[in-house]
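Certain chains of the assembly are absent from this excerpt, and the rest are unmoved.
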């Protein structure tokens, strides 16, 4: 395929350095089930990165698997999760969380984020009525489904609220690399670890073949967690293939460089489009853009680039989701911007 | 590690041809979620192999994930599975099936297999008593947990019984490559497909990095199955990495050659040991051996080879499980046999 891809951040294969490291590891014998030397080393690198020794680090295959394994293990049967209305677990995981027995309470959120103000009234109502589920876990993602990112003040406020109200704060970091690279974000990986009870670092959407690193800080959530991995089918026999990729990502900062490319390219494209008068349905903060085009422009762009058709905005306009990735090049951005200039 | 490994069939990394094919595929863009060209091609190759066009072929990461996704999707809430007492789903999957809401009825089975005779009385009792779960699915594995294999007459009898009694027959083929290579087995992959409602072909234990191919023949079990994959966390974003490995396995018979090596090496080792007077707790039919040694012999062998300690047989003897794999060499077999000769 020679067309440039703006469809998502998982259609590209994997970063050459990760592939090379995986190849080098294909030799001899490795202990099974995630207890090999690569997983141990990757966990060590991640603990160094988040400046936190006392935590669990587990490696899983994908995001839905990580979310369902974590949340189902953290909650008691009578407890529920809370998520923004467009949260991935609410909308795009085929009800995987509910399949483990837990309701997710949905909160209106124009920017994809949760704040104490948005959940407070509902939390009180639910805690006070035993005919309702008991909210216990707050799910957020950074970046969000619309590409916005949390800053430190926002996540700190939410974290403090959760601790005051006995809520677990869990952060879905499928696109954490792109989020941390956002100019609007002043968060570090160590901040994320300090402010949440558990979170995961996405590999699949940031240059790996597969793999997410789940970090669990809260001790009461860590008990026998490897059995939870096993019973949800999330413990790979050859777990070293996950560990080795996170070694490659975290040995010398590749994770950040890949995330930075994704967000830099998106911001560059956003500037080019804005200069052409293009408007966006959501502010461009990380690696996703939601520009508004006349439908025929979108249609023609889809003939020239790999991209989703997007949603109709009105009779004449549609808004495709454009995603930049670790692999997006300045040339691709330039070609896309030029095509838009030509078409509008 | 320079010691030879007889511990299991997943401590080795992956066969060079599979690695090479995976490397070649790491280029450009691939459609996500298992709808890429590699998965389509791998499914085509498997359909050709089993001589059956009308079936679903899905690719999952591991065996427990495959078993729990399949069985939980096949059964209604009031239905149960039936398995031999040492069946993998009963003993070594951390109650993953029960976690999806279904009981597994256990049946004594000295050789690890199920027969109509072994389940008939219990089936009748359960079907006739509405205070008991309703058995609906028969789980078998080939090879079994003790390394024995089904022959065509046995599987045909069980299949006929299942059809007569409205039971689904599901076969766990984690070690199907080794099983089909067994001299005692006259089954082909096409026979397996013809005689079961669904089965899976194990890649992880037969030379792949990860991956199992689930074949579903019975149309009533196929409805919207990809949603079941998604909701159990079994749908990889970069699903092509599974497809490409099964392309390598099934394009020109690599799957069978790898299984044959595993079983051939085990039988060779078995002959060598038997010639030394060593006895076995289970007949050696595929790639696993359960020899009985004096404890100090086992201990010394563990200093020279990578292997499990095994179970105590009596005060003076223990029986380690030895596993040969696609990667086991004649030299390894010879060294092991020589060591035993020296020690006993």
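Letters A and B mark the chains in the order given here, with residues in each chain numbered from 1 onward.
To be clear about the criterion, a contact is a pair of C-beta atoms (placed from the backbone, for glycine too) under 8 Å apart; a residue touches a chain by one contact, two chains touch by 3 or more.
Just so we're clear, the structure is a prediction, and the values are computed from it rather than from any experiment.
> Counting all identical protein chains, and not just the 2 shown, how many does the complete complex contain?
Whole-complex copy count for this file comes out at 4.
In the analysis below, only the chains that are shown with their structure count from here on.
> Suppose each chain is reduced to the average of its Cα coordinates; what separation in Å results between subunit A and subunit B?
So the centroids are 34 Å from each other.
> For a test of understanding, state which residues of subunit B touch subunit A in their complex under the given definition.
For subunit B paired with subunit A, touching residues are 1, 5, 7-8, 10-14, 19, 23, 25-32, 61-69, 93-96, 99, 204-205, 209-210, 227, 230-238, 240-241, 306.
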